[in-house]
Every structure is written in structure tokens, then in C-alpha cells.
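This structure is in C-alpha cells; I'll ask about it shortly.
Every protein chain except one is present and positioned as in the full complex.
And now, chain A:
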Amino acid sequence: MINSIVIVALGIISISMLLLIYRVVKGPSVPDRVVALDALGINLVGVVALISIVFNSFAFLEVILLIGILAFIGTIAFAKFLEKGVIIERDRDA
């Protein structure tokens, strides 16, 4: 029972990831692609969580938090590059 539910959920997430990949490839502007990549990372979190249910294992729970943190940092770096042109400033006030 739980296994078939998990398989169905994995299929739905796969469809959503395919649609996001379409947006990454097609997206007319760069922010579209950045937002799509961020959502792709969050979908990956869901996939890892469902896979760890399928494998009946606690070993992937760190990966979930790790993908969340990396997606957050990556999106902020991209957003800052788009807004200011530099990712790491030397001195904000100068």
C-alpha cells in the first residue's frame, strides 16, 4: 500500500521535474531559469525523501538538509550576480 503511494508520488514529482527542465531550457529570461533551477532542487529534496522511504533507510536524511542549504546558497549567489554584477563585494560602504 505505502509502496504504491510512494511510486505514484515519485512519478508525479518526475513529471514536475520534467516540466521544470522545460522551463530551464526554454525560459526567455535568466531569472526564469534561476527560479526553475531552485524549484528543481526542492523537487530533488522530495525525491530523496521518497527514495529513503523506498529503501527504508535513515542514511539519506542529511542529504535532504544539504540539498536545501546548497540550493539556497546557489540561488542567492545567482540573484546577487544578476542584481549587482559581483557575487562577493570587497567593501560595501566604499
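The definition used in the following text is that a residue touches a chain if its C-beta (ideal position, glycine included) is under 8 Å from a C-beta of that chain, and two chains touch if they have at least 3 such contacts; residues count from 1.
As a working rule, contacts and distances are computed from a predicted model.
Just by its UniProt name, which of "Light-independent protochlorophyllide reductase subunit N", "Sulfide/dihydroorotate dehydrogenase-like FAD/NAD-binding protein", "Cytochrome b" or "Monovalent cation/H+ antiporter subunit B" is the chain not shown in this complex?
The record for the missing subunit names the protein "Monovalent cation/H+ antiporter subunit B".
So which of A:15, A:42 or A:66 would be touching the chain we can't see?
Checking the options A:15, A:42 or A:66, the one contacting the hidden chain is A:66.
Which one, A:5, A:19, A:54 or A:76, makes contact with the chain that was left out?
In the full complex, the listed residue that touches the missing chain is A:76.
In the complete complex, the non-displayed chain touches which residues of chain A?
59, 62, 65-66, 69-70, 72-73, 76-77, 80, 83-84, 87-92
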